[in-house]
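All protein chains but one are shown at their positions in the complex.
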Amino acid sequence: MAELTYRQAVARGIAQEMERDPSVVALGEDIAAAGGVFKTTEGLLAKFGPERVRDTPISEQAIIGAAMGAAMTGLRPVAELMFSDFFGVAWDMVANQIAKTRYMTDGQVSLPLVIRTANGGGLRFGAQHSQSIENWAMAIPGLKVVAPSTPHDMVGLMASAIRDPDPVIVCEHKSLFADKADVDDGEIVVPLGQARVVREGTDATVVALAAMVPRALAAAERLAENGGPSLEVIDLRTLVPLDMTTVLESVRKTSRLFTVEENPRLCGWGAEVVSIVAEEAIYSLDGPLVRITTPHVPLAANPVLEDAQMPSADRIVDVVTTTMEATG
Amino acid sequence: MAELTYRQAVARGIAQEMERDPSVVALGEDIAAAGGVFKTTEGLLAKFGPERVRDTPISEQAIIGAAMGAAMTGLRPVAELMFSDFFGVAWDMVANQIAKTRYMTDGQVSLPLVIRTANGGGLRFGAQHSQSIENWAMAIPGLKVVAPSTPHDMVGLMASAIRDPDPVIVCEHKSLFADKADVDDGEIVVPLGQARVVREGTDATVVALAAMVPRALAAAERLAENGGPSLEVIDLRTLVPLDMTTVLESVRKTSRLFTVEENPRLCGWGAEVVSIVAEEAIYSLDGPLVRITTPHVPLAANPVLEDAQMPSADRIVDVVTTTMEATG
Amino acid sequence: MPTEQPLTDAGAAAPDVPAPEVQAAPDTELRLRMYRTMLECRLFEQRTHELFLAGLVRGTTHLGIGQEAVAAGFAAAMRPDDWTFCTYRGHNHTLARGTPMTPVLLELVGKQGALMGTKGGSMHLTSVEHGVMGSYAIVGAHLPIAVGAAWSAQYRKTDQVAVCFFGDGTTNIGSFHEALNMAVVWKAPVVFVCENNQYMEYTPIRSVTAVDRPAADRASAYGLEDLVVDGNDVEAVYAMARRTIARARAGEGPSLVEAVTYRHGGHSRADPGTYRPEEEVKAWLSRDPIPAQRARLLKAGVAEEDLARVEAEVKAAVADAEKAAREAPDPDPAVATTHLWADGGAEWRS
Partner (left out) sequence: MPTEQPLTDAGAAAPDVPAPEVQAAPDTELRLRMYRTMLECRLFEQRTHELFLAGLVRGTTHLGIGQEAVAAGFAAAMRPDDWTFCTYRGHNHTLARGTPMTPVLLELVGKQGALMGTKGGSMHLTSVEHGVMGSYAIVGAHLPIAVGAAWSAQYRKTDQVAVCFFGDGTTNIGSFHEALNMAVVWKAPVVFVCENNQYMEYTPIRSVTAVDRPAADRASAYGLEDLVVDGNDVEAVYAMARRTIARARAGEGPSLVEAVTYRHGGHSRADPGTYRPEEEVKAWLSRDPIPAQRARLLKAGVAEEDLARVEAEVKAAVADAEKAAREAPDPDPAVATTHLWADGGAEWRS
């Protein structure tokens, strides 16, 4: 048992896998000598050397393309895109090449690679350094998508992502890097595709991801303290594979669903979860399916504005309360 | 009145606007001398000259970036991305620069530009030349998205897109290029954000887009002939702005909703439409909200496979019939 | 520029050609093999085009007719475990590495037994077993990917080399620049081969490029030697391939080669190629690499009947492939949802 920050958990997860498998290599801008601009790869260069931990030029297409070429020829690259917004400059490599090549070649080409990225808002970095791109990836067949909310899950899901024979996008939430928690010693592996019920409840199901999980929990506690509805909070943890079994089971029990998404309004993972419930569990529902999201605008740099944009515990409490009252 | 192909309608729409506004210019690969690889810009070079109609190198970031720079300094560029899959190589320009700059500068910068692209499947081009990317664009705040299904709408929506003060993505569906229809002479302008009820019906609402519209109509006719349910078919025409007024009105009348999407399963525009209905009209519903989509895989090159992947009139008939019977 | 060059009967363009290195001079057996490879490409593609017109080949095709010498010359200099990365114009490169004609043609006609289960089609031919690591249809994408494969060889100390083929138009896209820079910085064992056939799709490369030689004039931006070869002279190509592959295998880093050539037909099946001046086309047709090599072999004392035998064998192989293509059944639609994931399936729910 050791106290670990979410930031340190990233490096621990990568190191755990580099130790057991010499084919695991890491590349990205400033990840080696500097240990990463978010200090998420600290110590890897010292432990594994420059052959396995590589600093790159500012060439995202080459970083991701090189990871793909290395993966199809026997390595297990872990590539960093410093900020998830930079998927924009490498999107062809991710969406058109990496996601489609195994399928197009009828299984001839294997791409066991991981793309790690600092995702999400809350750090006042403005519209080009704060996006949540988990939806971009979820919409592309051939990509698996992971977004841990705790240091323990970060270690364990990073391990599974690196061991996975298919491409996995690991979203590391910027605003969680400083979070601390006790994490078991020894090897940790958390399988992909298993949501976690982080709080049991009876009146409504709240599905959240990454930085929205602690906010959903806070809202649930506050409602409980004030005799409000009892919320069951689910941390999806991975978007692909998507654990709808856990979500549907909970919704059939509570007959209410709220999703809490950081990404802009349209076409988010919440819309996908809601749509599946609306097709498969509509007769179990007592009321509308409600998505709580950032409005459909970019994130602003100013703290007052950004805090007003991203879903907060307060907003979750308000929306849940008004919805349950209006339609109870 | 003249018979026009959907392909010719593209050039007519652009020409109509270039004639009335000298600030409208066009650029892209092979669009000038060759008239476009899909022959959608035929005649523009002859009519408007090389200053206004420009062939470019294979440099999509520069094409879209140049369009942005020209738009912020007084021109109204109409840029072509030959295949919509190539948004991948220019995604930063589209999603991070063009979509966000007016917002980030608090309105200082205007970007009246259009990005036109050959979108969608059905031509046996395989996974990297057949994608439907309207969802990619819809998920990004700051982009308007248009996808016409007829030659008339292509002329009129292209005109509105070019006149619009904000960036508009115009999806030209590859499989519709050869479609013919009579189109009025003279200026045609179809406002953005107005869905069209293409067939009235009473038992269920079917919402479709672009190449899925004729398929939804065919399914509706077939069901009518066989005494099946009466379908109201809506052509969304634009995804942003999204005309939910028309959709909700129809659903409140029919109390059933099916969406027909060409794009892969997850996080499509259908999920957005379904989610809005599930929040705002749940008490008007008689049954599950059902999305008919391409499965969550890339499109295959082979005709047998591709036809099995994309929603067909047959599949729409089957899904509607079984759903209505099972839950009627 | 080639068209201004004196056209010898052997069709070898003078100026740009570096003297083939002595130790690289191919023996008769190898010269004959390269002739056979070019012929396989040519006859296979000609038949493919006929089958396309006959409606048997569907989708699109991008033929490399006229450019066979680049594929044959490099393939002859590669080790079986070396890697080829090429483009949608990849039939030649796929066959040149030894991929059998039948599964390739089955992929083009979209029948059972196809190289890739008919999912990829003409633009994405891949045969990992033969070192053909993919045909990429988004311009420029495969250059960084080839660098990654080369990095893997370097890291695993296998001394394999990646050879990456692309066109003149590809030199103006960003990934070209990123790949070249990273390859040099990492001293990756990769050879970049620009097949300069003078055109993008319909646009002449010179009209959209800041320099005359789209690849060679960029070499210095990466500290690389400026290398140009007559892409219609298979033996000159072979010599250049030997030299650059040897450099890569020796750990001395990447090379960038500009092979000057021409496609006889249009860009794709949809294109008659009418935008090209007649004299230009005529001049290049007269520099067809295949008759040129045949003439050279005869001059070198190879017997007419030996050449005739090779030609008959290649014709027969194409005929066999066509027979298989005509007889094979359509694929099972269920194939459409296989091999998205390593488990063979396409499930996204757990």
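In order of appearance the chains are A, B and C, and numbering begins at 1 in each one.
Please note the rule applied: a contact is a pair of C-beta atoms (placed from the backbone, for glycine too) under 8 Å apart; a residue touches a chain by one contact, two chains touch by 3 or more.
Just so we're clear, the structure is a prediction, and the values are computed from it rather than from any experiment.
Within the whole complex, the absent chain has one touching residue among A:22, A:49 or A:295, and that is A:295.
Here the missing chain is touched by one residue of B:80, B:134, B:243 or B:261, and it is B:243. Of the candidate positions A:48, A:91, A:125 or A:258, contact with the unshown chain belongs to A:125.
By the touch criterion stated above, the residues of chain A touching the omitted chain are 29-30, 33-34, 37, 55-61, 85-86, 88-89, 123-129, 265-266, 295-298, 300-309. Residues 172-178, 180-182, 184-185, 207-211, 217-218, 220-224 are the ones on chain C that touch the missing chain.
The set of chain B residues touching the chain not shown comprises 25, 51-52, 54, 56-57, 59-62, 64-75, 77, 92-93, 96-97, 101-110, 112, 141-142, 165-166, 192-194, 240-245.
Basically, only the chains that are shown with their structure count from here on.
The chain with its C-alpha centre at the largest distance from the centre of chain A is C. Chain B has the C-alpha centroid lying closest to the overall centroid of all protein C-alpha atoms shown.
Rounded to whole angstrom, the centroid-to-centroid distance between chain A and chain B, based on C-alpha atoms, equals 30 Å. Between the CA-based centres of chain B and chain C the separation comes to 36 Å, rounded to the whole angstrom. Computed centre separation for the pair chain A/chain C is 41 angstrom, with centres defined by C-alpha atoms. For chain B, the set of residues touching two or more other chains reads 85-86, 88-89, 126-128, 265-266, 296-298. Under the contact definition stated at the top, the residues of chain C that touch 2 or more other chains are 119-120, 124, 138, 174-175, 335, 340, 346, 348.
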